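Apart from one protein chain that is not included, each protein chain of the complex appears where it belongs.
Now for subunit A:
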Amino acid sequence: VKPNSNRIDPPGSFKISDNFRSYSGLRRKKNPILRSLGEKESKQQSKKMSSIGTGYDLSVTTFSPDGRVFQIEYAAKAVDNSGTVVGIKCKDGIVMGVEKLIASKMMLPGSNRRIHSVHRHAGMAVAGLAADGRQIVARAKSEARSYESVYGDAVPVKELSERVASYVHLCTLYWWLRPFGCGVILGGYDKDGPQLYMIEPSGISYRYFGAAIGKGKQAAKTEIEKLKLSEMTCKEGVIEVAKIIYKLHDEAKDKAFELEMSWICEESKREHQKVPDDLLEEAKTAAKTALEEMDAD
């Protein structure tokens, strides 16, 4: 039996007796070496170590004593491990971009789309487990279609985000369902103008004017805050998003990536579509030049 060496209680959390037996009935062995290293070092050794809910994390229907549901937090970690997804709301529309990490050189560029159209006027960019993301997109398509069939009008983006969020939340309520391991950025254009929503694996959905999920989300958020979104058009937004994604792509950790972008704006006739190839190339060149200038400094 391997000792559970990557389990260390963070300071301040409730400490259970060392004799606690897990569901499998095995005695957890203390690993004195790792305990002496202290919290910081252990964090550096393994990425996944911020907080481990010893014993309270085995089911999504269990709360921990400090009021957290650890399974949902672990699901959020699955999102944090995927390529960055950025979405911004510009003056006249929405722009979304995905840093698609390429797993193998054999993959055809343009395949494995991470941004999907959910209806004519709305699209979703997915971060995290791709198969889970496909399920959420399928559900969103179905909700949008059913709203139009019943009410005769395109689904308002707010309504769609609420429906998708409540579906994602549903999967956090039952022990026989696992939470979705993906976060979604939903952008749409309806009667109230362009809107951007983000739905997390916990089922929370908020409206944003700039959102990012995935590996480089902290860096991306800092970059987005620097932009003057209310004065930017979508064309400019495409270039800015490309620059952000190129900037926060870590060359050392992940080799190659493909940039996938989509928009909904006046130019696309308020329909969600891939950014046209010429504009995408322009954005990529601008982003690469910006990177080189930064490196030159």
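One rule holds in what follows: a contact is a pair of C-beta atoms (placed from the backbone, for glycine too) under 8 Å apart; a residue touches a chain by one contact, two chains touch by 3 or more; residues count from 1.
Please note the rule applied: contacts and distances are computed from a predicted model.
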Chain excluded from display, named as in UniProt, from "Dynein light chain roadblock", "Ribosome biogenesis regulatory protein", "Proteasome subunit beta" or "GATC amidotransferase": "Proteasome subunit beta"
Option touching the unshown chain, where A:T62, A:N81, A:T233 or A:Q273 are the choices: A:Q273
Selected residue (touches chain absent from view) among A:T54, A:S117, A:S161 or A:Q195: A:S117
On subunit A, residues whose C-beta touches the chain left out of the figure: 113, 116-120, 141, 145, 149, 273-274
